[in-house]
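Only a single protein chain was left out; the remaining protein chains are all shown in position.
Here is subunit A:
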Amino acid sequence: MLRTEPRIEDPDGFYQAVMDAHRGLDEAAARRFDARLALILANHIGDAAVLRQAVALAAATGEAPAAPLPSAPA
């Protein structure tokens, strides 16, 4: 089950680390960095159901056409 309550230790520190990693990257390199990061985290999670829910949540939240989300957080 995808956990959606706040869990990241030191959120500002994490956010800054990602921004720092992006510094100096052009558009294409930045995209690859984001993808690498997502892949590393996805592998850490591993569980197919959780990953599916994460993809669905990401798709439902952005400007992508809204997809119904089975377990959307309130």
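Keep this in mind: contacts are C-beta pairs under 8 Å (C-beta built on N, C-alpha and C of every residue); 3 or more make two chains touch, one makes a residue touch a chain; residues count from 1.
One rule holds in what follows: contacts and distances are computed from a predicted model.
Only one chain is not pictured, and the protein name UniProt records for it, out of "FtsX-like permease family protein", "FAD-dependent oxidoreductase", "ABC transporter ATP-binding protein" or "Sulfopyruvate decarboxylase subunit beta", is "FAD-dependent oxidoreductase". One chain is missing from the display, and on subunit A it is touched by residues 28, 31-36, 38-40, 43.
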